[in-house]
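Every protein chain except one is present and positioned as in the full complex.
Note that the chains are named A and B in the order they appear, and that numbering of residues resets to 1 at the start of each chain.
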Amino acid sequence: MSQVEAVGVPQLERLICPMPEHTSLLFVNDPGVEAEAFLYQGAHAHLAAGGRVVYAVTNRAPEAVLHAMAALGLDADGHKERLAFLDAFSAHMAQPSNAKHVVQNPSNPLDFARVLEAAAREAPDAMLVVDALSTLVDQAGAERFEAAWPRLQSAMAKFRWSESLFTRWPYPSSVERMLEDFDGVVQLKGVEDRITISQYFRVERARWRVEVDTKPRLYRSLKPGGVHVFIPKIVVTGPYNAGKSSFVHAISDTAVSVDQLGTTVALDHGRVTLDGLTADVFGTPGQARFDPILRIVAGQALGVIVVIDSTKPDSFARAAEMMNLTWRQGLPGVIAANKQDLPGALPPEEIARMIPVPRGVRIVPCSGQDRESGRRVLKELVDLILAAGVSA
Amino acid sequence: MDHATRVDALLAELTRGEGFLGAALVSRDGLCVRSAGRTELSRETFSAMSATVMGAAEIALRELDGGATRSIVASTEKVLIVVVGATREMLLVASARTDAALPAVIARVEEAAKGVGKVLAGG
Partner (left out) sequence: MSGGRAGDRPTATATGGAPPPRVEIGVRRLDDLLEGGLPAASVTLVYGPPFLGKELLTRLFLLHGLRQGVPGILVLTSTATSDARQQLAQLDPAYPEYEREGLIQFVDTYSKSIGAEDDFAQAEYVDGPVNLNAVSLAVNNAQRRLIGDHPTHRMVYDSVSTTITYTNAQTTFRFLQVLVGKAKRAGATTMMLLDQGMHSDPEVQTIKHLSDGVIEVRPDGPANFLQVTGIGVTENRGWVEYRFGERSFDVVGSFSAGRIR
């Protein structure tokens, strides 16, 4: 039996893919949290791989879906012949529809099920997207929806797999109970401080996996770009002249430095995108007189990279000192053994004997001449950060 | 008279002004070069942070209108500091009582910075 390898959000794929065929995946979002992007990316990934998608939309016109996908940089136009809309909105607004499948009476969930069944007969190998299931509950009323749910569920299972969205309005508990019927559930929740200031996703359930990583991951929906796991702060520190600013600029897509006369006097700031993840990177000054800045810049860091000059062992003591100032037990950390391309550069194993490396902190070789090596250091740290979980 | 002596004289004159407490010539990368006045402005942290503040403000203000930064003022209830660019490599930092007339304080610091700039340029 073939499996589902991609859902369009790389950091989510790591957690739930591959999924068996006929899996029902549900995204449950708090009201006001960006959610549709997960569906768009899932649909687009399948289209881009040559697959077919039936996109059932209940609360806006199909054109609005295409428009929103385009805003994320997802071109659905090129896959038009394999993307079929099931329009359960236009009839509600007494508007005509050009969609392939039209639900004439969207407030009747059985009507919706019938149209879904017809669509499944036509394209049983298609991925189904239901955007959004909660609107069906709104239109039909909880009782009527519950009565129709077994047939709806059966219709959805006729597709290769399904991804649905459910906005968690204050529904009665009987509606909530239906969520138990889904094989996989991803929660999309907001972090509030007077208003929703950030949002995270966490995999609540994935029945096809023995173990599930349920740790929350902060995310943003970028236009263009879509859902990206977001790491608000990675700190790059280390002794003077170890190559910190160069490192920040090398790994970042864009970066700016507050420097004067060849040295960083405040900080470097870079924005990195990698594997469906964005991170803000902050480089600190290296000279001791700027250590007060270190504490400010390193505050609330989710991970630390200590850059050292592998050719200057007498700077290692200062590196250890700076690690003490910026790092605490349990915080993901990596030591970047820089300037490996220069003569006299000590290898990581040698450096490990000379610096007190805390448990869990790795030493990774890199060189300013090789941008990829800097990215490898960053990836190591990101993996550690994701394994530790971004606390929300 | 050598540069150092002339700069010292300019700083001393500045600190004799009404409300002034101290003044220092600080490199833009945070090292104190000369200082004068009743208040010790040569301390390492103070010099470094003055450079930090000016450096960060320049980046921020450049985003807004692209112009050069004229001055930075920071204050507590009792004292304030004014940071002004003197040359490409140097800043002039002065401290004064907060109840001193701020426009006059800034004007005097800017004037002193111009004087220092002339001295260091060989004038």
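Things to note:
The rule is simple: a contact is a pair of C-beta atoms (placed from the backbone, for glycine too) under 8 Å apart; a residue touches a chain by one contact, two chains touch by 3 or more.
Source: prediction; values computed, not measured.
Within the full complex, the chain left out of the display contacts the shown chains A. Interface note: of A:121, A:194 or A:353, the residue touching the hidden chain in the full complex is A:194. Between the chain not shown and the residues A:11, A:24, A:41 or A:59, the one that touches is A:59.
Across A:19, A:35 or A:84, the single residue that touches the chain missing here is A:35. Looking at subunit A, the residues touching the absent chain are 29, 31-35, 59-61, 64, 67-68, 89, 92-93, 132, 135, 138-139, 141, 167, 169-171, 192, 194-197.
Operating definition for what follows: only the chains that are shown with their structure count from here on.
With centres set at the average Cα position, the gap from subunit A to subunit B is 47 Å. Across the complex, subunit B is touched by residues 256, 258-263, 265-267, 285, 287, 289-290, 292-293 of subunit A. Contacts from subunit B toward subunit A in the complex involve residues 27-31, 44-45, 47-49, 51-52, 55-56, 58-59, 89.
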